[in-house]
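Of the protein chains in this complex, all but one are displayed in their positions.
Up next is chain A:
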């Protein structure tokens, strides 16, 4: 040990040492990296290739260029699924963000029982999705469900048929998903709110700003990085929605709630049309990518 102590500060930057260091460094990363490379990186790369192939489980893969994409663009199910996914995202993204921000603002106060309320709001998020979907499905029961009984009680003449009708099944799914996800993003907003220096608000008080002005001129601008982050995460999550829809409506009634993930599952795993389903996967990936890049751009411009 004495020898090591005298030698260490000299630290000869020899090539052998760097190589040893790299070897040790890689040995740390390797156990995870092998699994990650084989099961994530390689499939990701392969998805790009398979999308240009005609491939099912019975015949060998064959290069077909853009055929899968042409077929996809001419397929009605694809457009319906794309439209429904966009519908879901258009409802889920803003509502979840508003609810999460509202909860965070309410729970960033100096009150008793704060811990209890935060835990409560977070709770739906960790509950198993199947249980959530099953319960809400029953709550939404058009004739006997508590929700419609409540609506009739407050005077709604003809309450919606929710998951049994094509017009109302997507709203039902969106309501359930907002209820489930808001507590999760609330935690992110809370972290953002607590990072705002208290001095800003004190200075605003001195200048005589009211609560509304403080909110618009301090809270909202200070939260911009958090909002940006939440927006990206909610967007990605929205576009890949699957479980909730499969359990609540299974894409129905008809194709009223069929989403892209489900279409990929049906074409790829059920029908074994690997090439065609990979083309849809690629389309989904590109949509998410474009949204993310656009949001990054907008965020950058606002920063400058």
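In the analysis below, a residue touches a chain if its C-beta (ideal position, glycine included) is under 8 Å from a C-beta of that chain, and two chains touch if they have at least 3 such contacts; residues count from 1.
Everything below uses one rule, namely that contacts and distances are computed from a predicted model.
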Can you work out the missing subunit's protein name as recorded in UniProt? Choose among "FAD-dependent oxidoreductase", "Electron transfer flavoprotein subunit beta", "Monovalent cation/H(+) antiporter subunit G" or "Carbohydrate ABC transporter permease". "Carbohydrate ABC transporter permease"
Touch criterion as defined above, residue of A:28, A:58 or A:212 at the omitted chain: A:28
Could you please point out the chain A residues that touch the chain left off the display? 1, 4-5, 8-9, 11, 18, 21-22, 24-29, 31-36, 39-44, 46-47, 50, 57, 103, 106-111, 114-115, 117-124, 126-132, 134-136, 138-139, 141, 143-146, 149, 179, 183-184, 187-188, 190-192, 194-195, 198, 201, 225-226, 229-230, 232-233, 236, 239-240, 242-243, 246-247, 260-261, 264-265, 268-269, 274, 277-278, 281-282, 284-285, 288, 292
